[in-house]
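Below are the structure tokens for one structure; questions will follow.
For this depiction, one protein chain was excluded, whereas all remaining protein chains were kept in their positions.
On to subunit A.
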Amino acid sequence: MRQSAPLTIINGELVLPDRTEKGAIRVENGLIAEVGLAGPQDGDEVFDAKGKLVAPGLVDFGVFAVDKPAFHFGGITRAAVMPDQNPPLDYPSRVKLVAQSGKPDLWVHPLAAATKGLEGRELAEIGLMKQAGARGVATGRRWISDSGAMLRLLQYAAMLDLVVVSHAEDAALAGNASATAGDMATRLGLPSAPAEAEALAVSRDIALAEMAGARLHLRQVTTARALDLVRSAKARGVKVTAGVTPAHFMLSDLATAQFRTFAKLSPPLRSDADRKAVIEAISDGTIDVIASGHDPRGAEDKRLPFSDAEPGMAGAETLLAMALTLVRDDAIDLVRAFELLAAAPAALLDAPCGKLETGKEADICVIDPHKPWVVDSRKMEATAGNTPFDGQPAQGRALALFKGGVRIG
């Protein structure tokens, strides 16, 4: 799917890398040709944004399923897919297959499994997987508890200049826990692990990354103590970035009341104090990426007793609206919102997109940031409706989506 004629999106409120301004954006051959006040030229296709936001398409860093309808609903044009597939992405040919799976209207960037079978022991063929299209290496849903293996992985990835995506939960402390230790887990009688399991894992991963000179991305950092560790590591120049999903800044463990398995996540929902710490970390730049963690799960995984249910949420459709709540609450501005949703994840993947700049890939989303809607798990585009925001009012929807200058939604 190639762009047949140049396209100009007019009457937009452009979300640029450093400011927002009214104007137009012109796209040629799939790339952004001009940003600003340019009018459409003869023969251009014209799209009238009618004063709505014109922003970069979202780059969703770390999803578990390639779920195109949900991504397009959510304004997502690229996704980095986790290696936790069946079979896992620990082999070059599998990586290659996934890398091509979404084209042309969704680009999928596979993250290679760090270890064979994601078992945390033997290194997978990371170099060959990079050649096959992997844009990063991920430990998967689990932490690599063997510190020796983790150090070797970080050194190897540093040599190949691939980012290492880690799931930061100390394995021995977390055990089979399905909740964060605290009042809620105690009342519900759920096996729980202390929130410090995250800080322990983050602390070790940072120390090893610093030693190896590797790029480390902690896919989800959800507790105050772990965020402090990231903050101070950044201050001394460690190449560490952190991400989070909207669940951890919108919800606390109170959402697990009545054993709601849609609110069973990994890492588990935290206390309200930690939730507030996440918002603060998003504001002050400690957190770099907001992603959906999209993981659609059907009844066979979720209609179970809480501790037997699988963790995960279908998040692609709510990512944009939930991130925009931070803008409405004055925690961040619009420019910063799209840095978190598009520019920073694109930079991690080394993908030429995520910003409305001349020469970048024309992945563009037209957004009504105020459009009200209600999240309804029964009416979702995703393959399953396991959203912890079920029934919650939301604001902000993608109205039109362009991938490489071609309208796809």
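Criterion: contacts are C-beta pairs under 8 Å (C-beta built on N, C-alpha and C of every residue); 3 or more make two chains touch, one makes a residue touch a chain; residues count from 1.
Going forward, contacts and distances are computed from a predicted model.
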Chain not displayed: protein name in its UniProt record ("Aspartate carbamoyltransferase", "Zinc transport system ATP-binding protein", "Peptidase S1" or "3-oxoacyl-ACP synthase"): "Aspartate carbamoyltransferase"
Which residue of A:S4, A:N86 or A:Q258 touches the chain not shown here: A:Q258
Given A:G30, A:G74, A:G182 or A:P345, the one touching the chain that is not displayed: A:G182
Residue touching the undisplayed chain, where the options are A:Q3, A:T77, A:T139 or A:S192: A:S192
Residue of A:W143, A:Y156, A:F306 or A:F389 touching the missing chain in the full complex: A:F306
Residue ranges of subunit A at the interface with the undisplayed chain: 175-176, 181-183, 185-192, 194, 258-259, 299-300, 303-308
